[in-house]
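For this depiction, one protein chain was excluded, whereas all remaining protein chains were kept in their positions.
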Amino acid sequence: MLPVINVNQLSASYRKNKVLDRVGFEVRPGTMTSIVGPNGAGKSTLLKVLLELHPKLSGTVSFFGETYAKAKERIGYVPQRGSVDWDFPTNALDVVLMGLYGRIGWLKWPKKLHREKALEALDQMGMADYASRQISQLSGGQQQRVFLARALIQDADLYFLDEPLAGVDAATERAIMDTLKLLKSKGRTVLVVHHDLQTVEDYFDHVLLLNRTVVAHGPTADAFTRENIFRTYGGTLRWMEGLSG
Amino acid sequence: MIGLSHNAQWVLLSTLILGTAAGIMGCLAYWKRQSLMSDALSHAALPGVVGGFALMGFKNLPVMIAGAAVSALIGALLIHWIRSSSRVKEDAAMGIILSVFFGLGIMMLTFVNRMAGASQSGLDSFIFGQAASMVRKDVLMMIVLASIVLLVAGIAFKEWKLFLFDPAFAKGLGMSTRWMGAIYMGALVLVIVVGIQAVGVILMAALLIIPAVSARYWTQSFKWMVVLSALFGGGAGMIGTLISTYGKGWPTGPFIVIAAACLFVVSLAFGARKGLVVLAVQQYAQRKKLRRTTFVQQSALERGS
Partner (left out) sequence: MSYAGWILLTASLVGLSCGFIGALLILRRMAMMADAISHTVLLGIVVAYLVTRELSGVHMLLGAIAAGLLTSVLVQWFHSRGVQQEASIGVVFTSLFAIGVVLIATKVGNAHLDVKHTLMGEITFIPWEKIELPWLGAIPEAVFILSLVLIVVVAVILAFYKEWKITSFDPALAASLGIPVVLMHYVFMSLVSVTTVAAFDAVGAIMVVAMLITPAAAAYLWTDRLAVMLGLSGLFGVVSAIAGYYVAVWLDTSISGSMAFATGIVFMISFLGSPKHGIVAKFIRPAVPSA
């Protein structure tokens, strides 16, 4: 089976520092992978380089055996919540609608059909009541759900999520994870930058341990071992010793 | 409008359209967080205006506008270059380009003013704007250029919104943010160079900034913010021009800016969203409610004791 993502010898730098060094991995379709690593390990940068939002120094990346430009339509991206200005004058429904802009096409305005679809996506995230709410008046978790609804409506085959569970409430965390599992059951592929080591085993079937390069990658049961985690986090993880024992 | 000369009516129409276009581009600039960029670019246009004049030897608006555009774009590129490849931050980079280009412009202006007949060129009017000095041909050109801006903003409205709100996502949808950025910058420079004839290089930025900020006080929707900003901009352009025709030799720019500032103060006070009066009423209502509940609680306590 053709891998969904194939990354080979990928290197990138950020503010003069090399943050990704010869990263290589493959992702199979229908899997749910968490990308885990310490702060500054290059997790977000990896996502941005894959999506060509940040330049790479060297290496190759292919999606569904094609370049990013050709596969773009099949890829959905949920950026970190802090990456946009939530004071922007628009409401939740409108943000979700943005997920359809590519399909609506230039010069055309969104129609009723599109609005209904957006409302449906919001409903799926349990946010239907907030459709006309100003985005600055949503809580952090609600904003994250709006972002996820926007990704859902894209109906992509491959999803990238950057820290979707950071700083959200328990209800949002549940809603997001249910949605991701639903996507997986439909055969979609999901990659999530994740920060909470304790939930990795419960939430994801694959894990990619990253610290500037790939430390370990594979099914969670095989790759998420104490030794690999220790190698990824180095000395910074002493507190884990007593915790996961 | 009655009582105005034929030419004055043309001038009025042109500042109306200019204000509308500036109001729209100002909204885009506001959400691109580049309000002061417009100030830097309009100052940076001065060497081009003077250069265009020197090149032709007489006042030829299309050449001068082209010169202004070239010089403003060079300024924009330099700001980008300084910011992206050194530790100097954007605000300082803008300050540098703004003042150094303006200095260069003044140097050139002094030169050109020595040329025979140049003192009558009305070059000085580019500093504060002199809408009244425009002739019908100039006005027509302003109208055409401003209409281009209206068109650009109008036909890709939802794309602009996404581009401003979440450029990374826009890129993921297959939009070329590089091209959109270039078109945005082109349109911004176009409004600026068209506007400096009427408003002047020093105050052109106001026409881009103030209507957008004022519109922010009225609405939660981007679409309405753009519409209101366009209305405020157009209104300010017209009112300012009208007032400046009452005095002999009064510069148009400052009057347009003051008209815009008045609209801003009104918005600040009475704006439906976060306007001072609205906030005061809300606070009053809240306090009253609070007082009533504490009163109820207190009386309940007293009854209990």
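In this document, chain identifiers A and B correspond to the written order of the chains, with residue numbering beginning at 1 in each.
Here, a residue touches a chain if its C-beta (ideal position, glycine included) is under 8 Å from a C-beta of that chain, and two chains touch if they have at least 3 such contacts.
Only a predicted model underlies this, so the values are computations on that prediction, with no experimental measurement involved.
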{"item": "Contact with the hidden chain (one of B:18, B:127, B:149 or B:238)", "value": "B:127"}
{"item": "Residue among B:8, B:74 or B:92 that touches the chain left out of view", "value": "B:92"}
{"item": "Which of B:45, B:170, B:187 or B:210 contacts the chain that the document leaves out", "value": "B:210"}
{"item": "Hidden partner interface residues of chain B, rising order", "value": "30, 33-36, 38-39, 43, 82, 85-89, 91-96, 98-100, 102-111, 114, 124, 127-128, 202-203, 205-206, 209-210, 212-213, 216, 247, 249-251, 253-255, 257-258, 260-261, 264, 268, 274"}
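Note that in this section only the chains that are shown with their structure count from here on.
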{"item": "Gap in Å, rounded to a whole number, between the CA centres of chain B and chain A", "value": "38"}
{"item": "Touching residues (chain side chain B, partner chain A) in the complex", "value": "31, 33, 155-159, 161-162, 164-166, 168-175, 216, 219-222, 224-225"}
{"item": "Contact set on chain A toward chain B in their complex", "value": "48, 51-53, 72-73, 75-77, 79, 83-85, 88-91, 94-95, 98-99, 101-102, 104, 106-107, 109-110, 134, 150, 154"}
